[in-house]
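The complex is shown incomplete by one protein chain, all other protein chains being positioned as in the whole.
Should a chain be cited, it is by its letter among A, B and C, assigned in written order, with residues numbered from 1 in that chain.
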Amino acid sequence: MFDLRYGAEAELFRQEVSGFLADAWRPDGRRGDALSEHVRDVRSAATERGYLYRGIPKRYGGSEQPLDIVRAQVIREAFAAARAPMEIGGNGMAMLVPTLLERGTEAQRERFIRSTLDGTYIWGQGYSEPGSGSDLASVRCRGELDRDEWVINGQKTWTSDGARATHMFALIRTEPHAPNHAGISYLLIDLNQPGVTRRPIRQITGEATFSEIFFEDVRTPADWIVGARGEGWAVSRTTLKHERASIGSADALGGTFAKLVDLARTTLRDGRPAIEDPVVRETLGRIEGWVLAHRCSSYRLFSLAAAGEEPGLVGLMMKLLLTETGHDMALLAQELIGDAALIEPAPPGTRGRGSEKWLDQILGTLGNSIAGGTTNIQRGIIAERGLGLPRDLAMGSA
Amino acid sequence: MFDLRYGAEAELFRQEVSGFLADAWRPDGRRGDALSEHVRDVRSAATERGYLYRGIPKRYGGSEQPLDIVRAQVIREAFAAARAPMEIGGNGMAMLVPTLLERGTEAQRERFIRSTLDGTYIWGQGYSEPGSGSDLASVRCRGELDRDEWVINGQKTWTSDGARATHMFALIRTEPHAPNHAGISYLLIDLNQPGVTRRPIRQITGEATFSEIFFEDVRTPADWIVGARGEGWAVSRTTLKHERASIGSADALGGTFAKLVDLARTTLRDGRPAIEDPVVRETLGRIEGWVLAHRCSSYRLFSLAAAGEEPGLVGLMMKLLLTETGHDMALLAQELIGDAALIEPAPPGTRGRGSEKWLDQILGTLGNSIAGGTTNIQRGIIAERGLGLPRDLAMGSA
Amino acid sequence: MRFHPTDEQLQIQDALRGTLADTLPPAALHRLVDGDAELDVESWQALMALGVGGLMLPEAAGGAALSLVDAVLAVEVLGAGAVSGPVVPHLMAGLAVAASADPALRERWLPGLASGETIATIAFGGAWVPESWDVAIADGRVTGAVQFVQAAGAAALFLVGVAGGGLALVEPGEGVRIEPLASEDRSRRLSRVVFDGAPATPLAIDSGRVFDAGLVLIAADALGGAQRATDMTVAYAKDREQFGQPIGRFQALKHQLATMALEVEPARALVWYAAYAWDRALPDAQRSAAIAKAHLADRFTSVARAAVAAHGGIGYTWEYDLSIWVRRAFFDRAFLGGPSVHRARAVALAGW
Partner (left out) sequence: MRFHPTDEQLQIQDALRGTLADTLPPAALHRLVDGDAELDVESWQALMALGVGGLMLPEAAGGAALSLVDAVLAVEVLGAGAVSGPVVPHLMAGLAVAASADPALRERWLPGLASGETIATIAFGGAWVPESWDVAIADGRVTGAVQFVQAAGAAALFLVGVAGGGLALVEPGEGVRIEPLASEDRSRRLSRVVFDGAPATPLAIDSGRVFDAGLVLIAADALGGAQRATDMTVAYAKDREQFGQPIGRFQALKHQLATMALEVEPARALVWYAAYAWDRALPDAQRSAAIAKAHLADRFTSVARAAVAAHGGIGYTWEYDLSIWVRRAFFDRAFLGGPSVHRARAVALAGW
């Protein structure tokens, strides 16, 4: 029987979590430093009760809970309702910690996981290089072992959080004579040392959320390698599987759509709301079909995950669907804002909801088709992994 | 100076042609047999005066005129205005005759050209085979030389005019041990002989304008080969260059668009013409941009041809533009006809202009993306020949 | 929380898929398409024997008392198999009778509808939507013409939409004239039906609910059809070689196939949701039904076109199976109202 409710057991659990938050969380706790004592305390108490860091063993600072997709979702919802602080996110939690849990040494886990969970270490991803793009096998940034240290030279780019990251996990060519993938290792690097230069990358929107990072004789201990030498490619493909499925995060599209409807309601044309224009209505209606298909597919994926089943074809499509629907929304938004597209939006965070603020959204959808693999890569994955079509000739054994 | 008028000399020439037609052509001459004596006489007189078959030497029945794009266009317009019979068209004129002129023997030219011009011989094209599609190098229909005759076995498909063709020009594999292209010859075949079986191909619209042709020990004289053995591929690529540029033919898109506007005017929705619906207006407006771009580009191509210059990039695009815009028109037509899409259109030629007749147009646009190379092939040509991008790896040296 | 089919639901789908494939294989389908029959009797009876007719009807009447979610799972598979016969109208008529509080009426019709012995269809005039129904009803008799009625010649019961948005039951015979039409979708034949004072039994039920269920069911048929067109194209691309390679190895075609799949696969959950919202009578049930119908009609149209293009010449022939689904896409798009109509309704229902 299809049922979108989480069930009685889950609702009881929701009461428990909400009760905890009502007691423990002061809603003004976020003011000031995001890592204030109070936030720290609440996170720590929540972890003790098994609400946060559920997939991480207790000995590294996690709560080591059995996989429970529904509970995880209830926790997210309860924390969101209370506007309480969830886990510290970022690349560290999403990518490094799972990798260490699966492939790291005991010493590495002890050294890095707890500091990542409590926000002491902030990780940048060091995969892309200028000219490497989706083709990570072409990494050129090199590391040479000099007694007990790797000496790293080269450049990484598109490092998110690059400005504030304390550390980087990176793909580095350590075996210059091995072909392609086989020459790459997965190294951890302290970014706060001489020889590291950070240069923010200004995006087309004017913001700079990524950086280029240059290494000149930068050093990292010999045992800060995850996996064996030359295994970096395989190590980098470890991903977080624990309770990854969620409903809320998938509905970013729904949130933007609601704002788009709002824009259409509040934009006047010849003195009438633009939403009364049949062309606008038809376009909104078309887009809503895609938005709902995306949302309902996230229910489906959540349900599959909760039942321990594989996500299948639709799981490969969510990102592309998001990109393409975002693109359609951007085009309508551009139509709606009209002349406001002639003026720059005020910087983020400033007051005022000028419709020109949609420019960032409109330009941002350009970025979506790039982030996390271009749409061409996504289509290739759907065709090959989803539909079982043969690999492109040109891609060889990449 | 840009000038879309043909100029004084051309207008004088128009008067001459129109005067000839006013004298020579009885507008009821088309009634009854299309090849009636009268039509024959007019064609012959027009050819004598240099109006028809202009690129073909007099000794083969043509009028052997110097290349003049503007005169050719004026002739087309004057004949169209008088509803007078132009040249006999079809594959014979468009493809075989130029090939013979360029690559045929004197005996072949004398044997075939005149009979093609006067409509005695009707030619089917024998290139495609089941499973060969755009890849003509994979032709399997074979011919073996048995003393002074080729013995042909195999199958051709998508032969236009296949039902009434008297002859076929075909790509036949005559050198079984030569690789791909090198084994193919260009043969002429009399279709009215035992061993030839024709099977009409019913299309998705229900019509059958193409046929499959089966050969079982079909014979053709040894010297009915154009070019040398194994040269068939190159021979088949000879095309008609003489006065090919025309304006009228390119505006098929404009004609369909005018009908689409008519459909939108005459279709009622809630008692009002559909064309008053802003969504319909916006869509028509969008499509008109493409229709005009196509029409104006045909002016440009005509002008280039008249000046003896190369067509360039835009010349590679006209067909794809036609296909894509036709597709957009079909989608709007489908929206406009609504429930009429539930009923089959009456057979062609019957009276009544039910909007369901657009179904053939709608389905027909599906065929356009196939005829003359799929849109993917067209895009490849634009990318490679037009933009100078490298060949696909997968296509090898095809 | 559950939002994907159970093993039992998948088994039912398998059974239906197998039965339809066995009883209506491509050869039979082409015979049907090239012939004049109102529907394919063998496959219809086989599906009815599996309980399709009574899927949502009460157990007391021999039905399975399942939900609209179950029905869309079934209809998707039947649409993929190009089911002949009025499955969706029959299910709608069953829902209408089952919604009636009149025990005599229920007893008279439900067992036959559940078993499939009684074939029912719908006759909604005007422009499909209840507000536009225009068959007049007076003194227990209906008068008016309905343009597009599926399988009218085989039906023992018509669910007629009457002016004012009500529904009535009419039996063939006195005052009912059937004029067969040349149907574009030759797997589902349509007739014009003229009611001329035919005796009718009005139903005191919520006709909107029946109509909405129909929208969701047609969306499910379109989903199945779009899935089939995609599957055929993927299979063809793996099989067919050109330039010494399976064409499915050419990147441009691969991406086109990925785009087709992107149209179909995420839409599946949308259809499920529309059915789920109807089953629970959620506040967005009506809107979701309209959105699902509009979205799936567009997806089927688009995927059918893409399938023909990806096939090249053979996809454009009458004899290749794909033509059957191309024409089914025309049917699913128009039947019960086109995408723009339902999108406009959905937007209006949202209060935008």
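Just so it is clear, a contact is a pair of C-beta atoms (placed from the backbone, for glycine too) under 8 Å apart; a residue touches a chain by one contact, two chains touch by 3 or more.
Please read these numbers as outputs of a predicted model, since none were measured by experiment.
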Identified contact with the non-displayed chain, of A:176, A:206, A:255 or A:388
A:206
Where the complex has a chain not shown, which of C:99, C:252, C:282 or C:349 is the residue touching it?
C:252
Residues of chain B in contact with the chain that isn't shown?
1-7, 10, 70, 261, 264-265, 275, 278, 281-282, 284-286, 288-290, 292-294, 296-297, 299-300, 302-304, 306-307, 309, 313-314, 317-318, 320-321, 324, 376, 378-380, 382-384, 386-394
Could you pull out which residues of chain C are in touch with the chain that's been left out?
250-252, 254-255
Can you name the residues of chain A that touch the chain not displayed here?
128, 130-131, 133-135, 137-138, 157-158, 201-204, 206, 279, 327, 331, 334-335, 338-339, 341-344, 356, 359, 363, 366-367, 369-370, 374-376, 379-380, 392, 394-396, 398
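Everything that follows uses one rule, which is that only the chains that are shown with their structure count from here on.
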Tell me which chain's centre, taken as the mean of its C-alpha atoms, is farthest from chain A.
B
Could you work out how far the Cα centre of chain A sits from that of chain B, in whole Å?
54
Distance in whole angstrom between the CA centres of chain B and chain C is 41
For chain C, jot down the residues that touch at least 2 other chains.
245, 249, 251, 340
Find every residue in chain B that makes contact with two or more other chains and list them.
279, 392, 394
